[in-house]
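The structure is given below, and queries will be raised subsequently.
Of the protein chains in this complex, all but one are displayed in their positions.
Note that the chains are named A, B and C in the order they appear, and that numbering of residues resets to 1 at the start of each chain.
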Amino acid sequence: MVEITDVVCSLCGCVCDDIVLEVENNQVTKIKRGACSVGKSKLLGHERIKSPMIRENGELKECSYDEAIKKAAEILYKSRRPLLYGWSSTVCEADSAGIELAEDIGGVVDNTATVCHGPSVLAIQDVGIPSCTLGEIKNRADLIIYWGANPAQAHANHMKRYSYVSKGYWTAEGKKGKKLVVVDVRKTMTSKMADVFIQVEQGKDYQVFSALRAILRGHEDVVPDKVAGVPKAQLLEVANMVKEAKFGITFFGMGVTQAGARHNNIVNAIQFTRAAHLHGKWSIMPMRGHYNVTGFNQVCTWQTGFPFSVDLSRGYAWYNPGETSSTDLLYREDCDAALIIASDPGAHFPGAALRHLAKIPVIQIDPYANPTTEFADVVIPAAISGIECEGGVYRMDNIPIRLRKILDTDYYVPDEEIVERIHAEVRALREKEGE
Amino acid sequence: MQTITLKLKDAVRSGIATVPVEVESLTPDQLFGKSEAELKAVKVWWGNREENTGDLFDVSVEGDAASADEVKIVMEGDLTRVKRIGSGMKAGEIEARGDVDMHCGALMEGGRIVVKGNANCWAGREMRGGELIIEGDAGDNLCAMYRGEMKGMTGGKVTVGGDVGECICQYMAGGEILIKGNANRLAGLNMSGGKITIEGDAELFGPDMTGGEIVMNGKVLEMMPSFKFLETATIDGVEYKKYLGDFAMGEKKAKGTLYVK
Amino acid sequence: MEGMNVNLISGRTTVQGQNLDSKLTEKYFDEVAVCNLNGSDMEKLGVAKDDNVKVTTAYGAVVVKAKQDDGNPEGLIFIPMGPWANVLVSGYTEGAGMPRFKGIGAEIGKTAETVLPVKELMRTYME
Partner (left out) sequence: MADGELLIRNGVVYDPINGVKGEKKDICIRDGKIVESVTNPKVIDAEGRVVMPGGVDIHSHIAGGKVNSGRLMRPEDGRKGLEAKTSVCRLQSGYSVPNTFATGYRYAKMGYTFVMEAAMPPLAARHTHEEMIDIPILDNAALPLIDNNWMTMEYVKSGDMDLLAAYVAWIIKATKGFGVKIVNPGGTEAWAWGKNCDLNDSVPYFDVTPAEIIKGLAEANEKFEMPHSIHVHTNMLGHPGNFEVTKDTYDLVKGVKPSKDRQVMHTTHTQFHSYGGTNWGDFESKADAIAGYINQNDHATIDIGSIILGDTTTMTADGPMEYSLYQITGRKWTNLDVELETGSGITPFLYSGKSPVNTIQWAIGQELALLVKDPWKIALTTDHPNAGPFIGYPIIISMLMSKKRRDESAEDMHKVIFDRAELPSIDREYDLNEIAIITRGMTAKALGLHEHGKGHLGVGADADVAIYDMSPEERDAGKIQKAFLNTKYTIKAGEIVVKDGEVVATPPGRTIFVTPECDQKLTDEMLVTLKDKFDKYYSVTFNNYPVQDAYLPNPYEIKAPMRG
């Protein structure tokens, strides 16, 4: 038995890096400290894809890595408009290799932000984002707002490590010295902890942000008595709390990114933060989902200039979510092949988009079988990043952390290597054709 | 006058996917003076490959033109996956006979485009001049800015016969647009100049407006909560309620005007 | 029993998160092929816990199990994010790139139809 400390969790955007666990016979046997129930589940492991597979006559048949990789390369090389999607539950090194492959084959490269916090990125492109690292919040925040987010279920360590419950330099008493405001359309485990719970009519967060902004800028007179089902008195109460806070933070989740006005909800949330900043120090942060969804956006931005949904078909970047984003490409039947890596559109894309995924050739790279496997023509199992191989990831606050390798594998291949080998095969095909 | 007819070949739409063709290279100003053979050799993008226009379209040319103004391009066939029709065009006319895909008339500077059908998203994006007529519906982000820009449409005239999608005319700074049908939410978002007239119904129009005007002739489904009612005003004999906003931007910037019937 | 018009949202839950890497298991099925709704809505629909309900939107229809959650206001139903919820979501993103996973007009009613396991559900897209 070996105890390993400072293990980094590769599950959600919290990227907790203080996990202590025990390993015996190349297996994680016990999580001693640090992980939440969701992270524990990941670290303890699940059933794996046992072998690379190629679909023949409707059935997936086991094959070698070489065969699967060759087949994948053929699919991509032939494609006039391939989609290379996923990239959020893997490391930056794999993302980098994927972007290079997409550039070379003239594909569209997109990550899971497209169905998660893509709207937050679009909003940042409209107005920027005043934010900070999670430790700042831990040490300083006296007013915390969760808006359209339910960390008690989705990011179980978030409040304890970084926000409402944590203790820091100016917050030595933990939640005693802090106030918590929760805004949601329904009561949740998180809202039950709140000092103030604002229950907003579903899909109307936008109006609430605008009303709060008008109040914070001194124009409460124009605001009607009720906004999106919220009494004006409650808006005034929260506005007062905002004005009195020394250091405030708004965390927001998919409750606002996935509802009607989407990125414009976030633009308005950021505009609310800017208005709040006239009264005290204020920041805002998206509750990013996958552990490295942020990292892909970082790598894609420094390499192509744009964060996701990047169409490289002309050899340079054309970026236009709503056009170059995965759901649109599939729903409009705009792409003729797909490489799906470290993600599961089968479970997380609208059915209307999956109908096209069912039609086109699909390559799946993942440690685990999932609904996407049902559509896959080539399945390539990968080593698990953060358990069987190391690599860089970015936490939800853009802090880079390096995943550690804690178990050995003599069979499974890391994502980065799989992508590079596919790329090498593509080059070989091109050379062959050139001859 | 010269008429260039480009009919998309059926084969282009017959694969497992309907990969869009992108035709910003096919505008009157760029095709003016080209022989039929030269015209057929003009490159257009189809997915990750460049193809000859003549390989994707049946091309026919009639008449002569003394300038680009005298060139009219007629586009036929199934245009639902033909993007960037008339994008960046400076002169002449394009008539698209059917529904067109995204970015029709984007960055347009002059001339005229008539779409005899619906236009997908981003029609008239960053339009600077000329006239765009969409006889059917127009999609989201009509006449809006490109991602991250703080200027959308700055000039020109647009008419939409039917309904329009979300966030039309975002960051509009100039020009005029008439919507004969309904507008989905957030029309005129961040608008700083120009004029939008909506004949049909709309909701939550004009958020973060700092200038320009929106005239609402149809039913208001929901007003933004951050506009101030000023007075009753009469335009061409019709009485309107006049609002000022958006006060979410603060008093100094709240210089946009709404006229609501 | 007549159907009822409701507003559908989807989202994460803890157990859904715990089984992200094991979506083909019963645990995942039991957590995600479920519709959470207010007790009084259940009464109106005449459904009890674990009864099957059929949810229909303009984009599709799916059968899931009913589960009471009084955190939801009346008229708002919650299906955890996943294959079942997604049957009901439009692929059109309104120029934003993000599907509208929350705020979908739906009809819900009791049904005798069975809940499809995930693999069978996926197969419906291949028809």
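Assume a residue touches a chain if its C-beta (ideal position, glycine included) is under 8 Å from a C-beta of that chain, and two chains touch if they have at least 3 such contacts.
Being a predicted model, the structure only gives us computed values, none of them experimental.
Student: In the intact complex, which of the depicted chains does the undisplayed chain touch?
Tutor: A, B
Student: Determine which one of A:Ala317, A:Ala358, A:Leu407 or A:Leu429 touches the chain that has been left out.
Tutor: Of the candidates A:Ala317, A:Ala358, A:Leu407 or A:Leu429, A:Ala317 is in touch with the missing chain.
Student: Hey, which of A:Gln298, A:Thr372 or A:Ser385 is the one touching the hidden chain?
Tutor: If we include the chain that is not displayed, A:Gln298 is the one touching it.
Student: Check the options A:Val127, A:Ala154 or A:Ile406 and report the residue that touches the missing chain.
Tutor: A:Val127
Student: Touching the absent chain: which residues on subunit A qualify?
Tutor: Residue positions of subunit A that touch the missing chain: 5-6, 8, 17-18, 92, 96, 100, 103-104, 121, 124-136, 138-140, 161-162, 168-170, 246-247, 274, 277, 280-281, 283, 297-299, 301-307, 312, 314-317, 319, 390, 392, 394, 398-402.
Student: Please output the residues of subunit B touching the missing chain, sorted low to high.
Tutor: 146-150, 253
The rule is short, and it goes like this: only the chains that are shown with their structure count from here on.
Student: Pick out whichever of the two, A-C or B-C, is joined by more C-beta pairs in contact.
Tutor: A-C
Student: Hey, how far is the Cα centre of subunit A from the one of subunit B, in Å?
Tutor: Roughly 33 Å separates the two chain centres.
Student: List the centre-to-centre spacing of subunit B and subunit C in whole Å, with centres computed as mean CA coordinates.
Tutor: Whole-Å distance between the two chain centres: 38.
Student: Compute the distance, rounded to whole Å, between the mean C-alpha positions of subunit A and subunit C.
Tutor: Whole-Å distance between the two chain centres: 22.
Student: Spell out, as numbers or ranges, the residues of subunit B touching 2 or more other chains.
Tutor: 121-122, 140-141, 166-167
Student: Which parts of subunit C, given as residue numbers and ranges, touch two or more other chains?
Tutor: Residues 94-96.
Student: Over in the complex, which subunit C residues touch subunit A? Could you list them?
Tutor: 7, 9-14, 17-24, 59-60, 69-73, 76, 78, 81-83, 86-103, 118-119, 121-123, 125-126
Student: Applying the document's contact rule, which stretches of subunit A touch subunit B when the two form their complex?
Tutor: 79-81, 105-107, 122, 125-126, 206-207, 209-211, 213-214, 217-219, 221-224, 227, 260-261, 264, 268, 271, 275, 312-314, 319-323, 332-336, 356, 359-360
Student: Applying the document's contact rule, which stretches of subunit B touch subunit C when the two form their complex?
Tutor: The touching residues are 121-122, 139-141, 165-167, 184.
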